[in-house]
Structures are given as C-alpha cells and as structure tokens.
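Missing here: one protein chain of the complex. Every other protein chain is in place.
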Amino acid sequence: MKQTSHAFMQHAEAALADAGKAQRRDLLGLFMPLARDAATARYGDFEALRAHLKRVRTHTTNHLDHYLARFEEASLRNGNQVHFAATPEQLNNTVLSICQAHGARRVAKGKSMVTEETALNEQLLKAGLEVIETDLGEYIIQQAGETPSHIVGPALHKSLPEIRRLFLDRHKLGERSLEQVEDIVAEARSILREQFLQADVGVIGANALIAENGATMLVTNEGNGDLCANLPPVLIVCTTLERILPRAEDAMALQRLLVRSATGQAQTCYTSFYSGPQRDDDVDGPLETHIILLDNKRTDILASDYSEILDCIRCGACLNHCPIYVGVGGHAYGWVYPGPMGSILTPLLSSLEQSNALPNACTSCGRCAEVCPANIPLPDLLRDLRQEENQRQLNSPRLRRGLRVHAWFLRHPALYRRLGAWTMSVLGLLGRRRGALRRLPFAAGWTGTRDFPAPEGGTFMQQYRNRARGGRRRG
Amino acid sequence: MAESARSDILARLRASSSPATKEQIEQELVALGFAGAAALPAADHCIAFMANVLANRGSVELAADRAEAVRVVGRYLYNRFRTHKLVAGNDPRIAAMPWRDAGVLPRFGAAENGDSAALSYARLGVAETGAIVTWTGRANPGRNNLLPEDHLVLVNREDVVANLEDAWRRIRQDLPAGSWPRGITFTAGPSSTADVEAQLVMGAHGPRRWHVILVGATPTEALAEARALSGADAT
Partner (left out) sequence: MENQKPKRRRTRPRRDVALMVTCLADLMRPSVGFAAVRLLERAGCRVTVPERQTCCGQPAYNNGDVNAAVPVARAVIEMFEPYDYVVIPSGSCAGMLSRHYPALFEGEWRDRALALAAKTWELTRFLTEVAPLPPPKRPPLDATVTYHDGCAGLREQDIKQQPRQLLLQQCGVDVSELSQTEVCCGFGGTFCTKMPALSTKMADDKLNSAVATGANILLGGDLGCLLHLAGRARRRGLELEVRHVAEILAGTPPGPGIGDPNG
C-alpha cells in the first residue's frame, strides 16, 4: 500500500470533521479500556506478569542469534521449509514462488500484519492469483478496498449500514436484508467457508515462534487462521524474527498479556501451536509447510536505541488508550501500523522523512506506556524520534528557531525576566476587560479555537521581589 | 537470494547479541522461571474450569461416567438437531463408549463441511482459562474442532489442570520427545467475532456452540456454583 504518513495532519483534520465516525471512535475509546481494565484486574498481579515477560524478552533479544538458530533447526526437523527474507519484496517473492511451484490459484489468508507490511496481496493479485482475506474484519476491508484502521479490529471504523451496503453490492446474492450484525456474520461465514475448502494455499501469521520445538503460535477468536492452517494442502507462515520466544510457557505468558490487553478475554477461542506438515498419524492438514522469517530492518532496529519497540506483541492496547488514535482513527496514520506503536514503527520501517508528523502526534500523556503489556516506554521512544527529527532538521525551521531562542532566554534570567514582565503587562492590559484575548499575533495555533487567558499582570518574580524588599532577603 | 538473506540476518544478529555459551544462556533462562497464573474463580479446579468455560460462552454438562456421557451426548444431539448423527476422531476412548445405548451413530474420522456435530475427547482441561486441549492426529483430526456447527468435548475430571504451565507440563509428559503432533490447540469457546460494530457474535467460521461435558463424579452443586461464579445463571 502507498504510504501517506506525511499527510497525517491533513488526514487528521478530515477525520475529525466526520462527526459520525468520530463518535464511533469515542465509544470504542471508552469501552475498550474498560474491558482491558476488568481483565487485568481479574488476572491478579498483572504488573508481575508484565515484568516477567519483559525479562524473558530481554533475555531472548540478547541472545536472538542463538534462539533463531534453535528455532530454525527445530522447524526444519519438524519438516518445515524455512525461508529468510531481508526485505518485503523477498517475502512476497518467496510466497509467490511457492504458490507458482504448486500451480496454486486460490490463496486463503488469515490475519497477518506482516503481510500488510509487505503488501503481499497486491503482489499476488498482480501475478494473477485469487487472494481472499478470511478474518471477518480483513475480509470487509478487502471488499471495500481499504486498509486496516486497527491492528486487532481492522474494520471497526465501518458501521453496520456501510457493511450491509458493501455486502449487498459485492455479493450479488439476490434479495436479503442483512439487518443484524448476525446476518452479516452468517453471510461472510457461508462465503468464506467455500474459500477455505477450495484454497490451494493457506497463509497465516504467528503471534510467537517457539525456539525449543520450532512451533508457531497462532491466537484467534474466529478460527479462520486455524482453518487456513488445517484445510489447504500448502501452508505458509509469514512472520518476523522478533516473535521468537524460548519455551512454550513463555508463549503462554505472552498470550496472557496479549489477550487480556487486546480484547479483555482470559484466552481467545483458539490458541494453536503448529509445527509442520502432516504426520503419519494425521488424516488432515497441509502436506507442505513453509515458514518465512522477515527482517525488514528489524536487525537494524535491534542494534539501535529503539530496540524495545520490537517487544511489541500487537495487542492494540496503546491504540485503544491513545487520545490521538481515538481522536483521528487509524487511517490518518497513512500506513499499516497506527497509534503509538505505529508512530514509532512507521518511521523506523519506512523513513522519518516520510513520517515525521507521527512522533509529533503525541501529548506525552503516558497512558500507552501505562497499559503496554510489553512495558515499552512508548512516549520516550516517540520523544527520541522527535530528537532525531530535530537533529536532522526535519521539523519546521520556525519551531527549531523558537526553541533555540526560548532556551537562550532561559539561560539569561535577567533578560528573560525583563522581556517576560514587559510582554505580560502588555497582554494583561490588552486582555484586562474580557479577561482573555480572542486573537494573538504569532499564536493562531492557539487562538484559532481558544481564547488566550490574559496574564494577571506583573510576573510572580517581580511582585515577590517587591514584597520581599525591606523585609527578609531571599535566595 | 534467500541463502544470502539468511547468512546476512544471522551475521547481523550475532553482532547485536551478547556473547554467551549455550550453557550460560540455558542457565539464564532457567533462572527466569515461569510466569504466574491468573487467579482462579474457585479453589476447586473443576469448579473454576466450568466457571471459565461458561464465561467463554461455552455450555457445560456433567456425566458421572462414560455411559452417562453417551446419554448426555445423545440428548444434546436430539435437542439441537433432532438427529443422532455425530462425527468423532478415531479416539479409542470414544470408540469404546456404549453409543448404541443412546442410539447415537458416530462416524469415525475427519469432519466434513455440513456436519452438524463433532465430538472430541480432550487431553486436558485448563481451569485458569476454561480451555480444553486437543492435538491433531487420527484421534482428533484438526478440522473436527473447526468445521461442524457444534463442537462437543468430553474432558475427564482428572485431566483438568490448574493453569497453562501445568498444561504444558502434562503435554510434555504425554508426548515423548520426537512425537509432537502437527498441531496442539487450546480451545476456549465457540468460534466468535466482534469485527462488526464490536458486537460479539458466535459462529464466525467454526462452531456456533461449544459444549463441554465433564466426565467423572461431580456433584451437581459444583456446576451450580460454577454458574453463579461465571454470572451465567440464565442457562
């Protein structure tokens, strides 16, 4: 998909102007945190769980060469074919060549953010394959020709009437009303069931890769990923290096954090560990299985100051709790990953030049870090990106100049005080009658929608010194 | 191309990883230990398990033994589908049950599209999350969990473990090294989706209903307690 993150600010304004959609987002922003809070409270000591997984992740990252080698070895022993892809193109080409080697025509896909990242569908479609997304949310946006607005609920931005119109238009199944959400689900079920049965290749993602036994963990509620993994004769797992964990128990710890943070459940309906092609004892399942491990700059990120972002487990909690994400929605971010985690990943996976608006879409409120199950210091990483932006002079020259001048004054207290006192007395006089100013030169960003409260007049330091004079001497 | 990607990626990882011997890494890992499990809604594992199955929008019935389990399954099938048709994997435990007593006619093998009900004999139940564990193979083909309208699951009382770590301990015990199945699945509810309007709907792609039958001597009050704990009094 074409990245449009540079236009984030314009996207955001447009999104805010659509009151209906804004209201839907506000509701999700209200309810998703409630579900998460209840689930973490039911767990018990969620902090200890977070800290545990962080220790395991740190250990794994410190020895990722070891664990990757173990995972590869175990996967191969399980009968998988393991591929490495340095770039998105390599991953897409690998998938395509597997499909072509089998003369495949239909590909059924489970939900996979990695293949969104590599824009796999575009490439497969271009090569003449039929690709069908089977996660209901992904299916809806695929039919609509859109991209996910949320990493867990990709179609949550769409209303029931919109989806109804979409299905009536696309499916051409004659007279039916699709009044209820249940009707939509039933229609998608019947259409997608056929797809599972006819698919030549199944493509899924993975929530964790287990080094000790070479299995991949898949966490879903719909079971669509499991159908993709069990029915077609060929299975391809598209994943990335940083999903590796040492033991099955570690994947379970991750699962606990992931699911409670994402949907507020204790466990999703299906948590599956797939290890390879059909065994002697099997009567179903794929005859051939592939695992593609994508790097796409992750080894660079690992060696950088941003390595903690690779601890992200894609739960979406930072999105649900971010007032910016809730305010403007996922599409405004202009690429695959939105919200706080996306505002960090997007510049790192593409370039800061294309996406420097994203790290600025942050009030540093810290709510994302508070709920992040992977304990990622998201606001700090966003600030680090702003630092890089400033160093590389990608931000506005006016802001840069302003910050430098301001900081210079801060280090010259006498001048600062005189200029401050003068400015405040002028503003105080101007705003005395109303108590606030409606317009202020050089501050349109503030006064466009807000009055500027008039200063009381006279600075504290000035008045304090006057009062203290003759009395006690201070400081 | 792929081979160069592999060596390139591994070289980069070696450069950014901390040097350590395999033994050191193993020691470090062991010292990390395992995570703590979630608090159980009840001290009794079976009650906690049933409460969580209900919270996962499954339904629960009790059967004192396998003979009663046959009657429970028969009644369920008749009430739901007015039929006694059932598909089940070639699980010796299921094959040995007295199906004829309840007039149930199991077909042993893999589920097909259109099958109304499949029966699995779970390897384990997990109290912590209300999940049941199955693995693929002749005894329970992968599609049996997924294709039918209703998924019925038998689980023995003594196979209900407290938490996910205990579940893995049992899985490791039951599966000798090198005999890992193709797939191990923890099922915790009927297939569901909340992708439209964030409204929860059952039967997204797989089973619309998930019926768990706890086999063994369980007092009926235990089920009543589980219902009360799960807040699912209505059923």
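For clarity, chains are labelled A and B in written order, and residue numbers in each chain start from 1.
Here is the rule we go by: contacts are C-beta pairs under 8 Å (C-beta built on N, C-alpha and C of every residue); 3 or more make two chains touch, one makes a residue touch a chain.
Note that the structure is a prediction, hence the values are computed from the model and not measured.
Across the complete structure, the visible chains that the omitted chain touches are A.
Annotation: of A:Ala7, A:Leu125 or A:Leu403, A:Leu403 touches the absent chain (contact as defined above).
Interface with the hidden chain, as seen from chain A, comprises residues 9, 12-13, 16, 22, 26, 30, 323-324, 327-328, 360-367, 369-370, 380, 383, 385-391, 395, 399-400, 403-404, 406-407, 409-411, 413, 416-417, 420, 423-424, 432-436, 438, 443, 445-446, 448-456, 458-461, 463-465, 474-475.
We adopt the following convention: only the chains that are shown with their structure count from here on.
Between the Cα centres of chain A and chain B there is a gap of 30 Å. Across the interface of their complex, chain A is touched by residues 1-2, 5-6, 8-10, 12-18, 20, 22, 25, 28-29, 32-36, 38-39, 52, 55-56, 109-110, 113, 126, 128-131, 136-138, 141-143, 145-146, 164-165, 168, 171, 180-199, 201, 203-207 of chain B. If you check the complex, the residues on chain A that touch chain B are 28, 31, 42-45, 48-49, 52-53, 55-56, 59, 62-66, 68-69, 78, 83-86, 90, 94, 134-137, 140, 153-156, 158-160, 163, 181-182, 184-186, 188-189, 192-193, 196-197, 213, 215, 221-224, 226-227, 229-231, 241, 246-249, 252-253, 255-256, 263, 265-279, 281-285, 293, 295, 299-300, 302-303.
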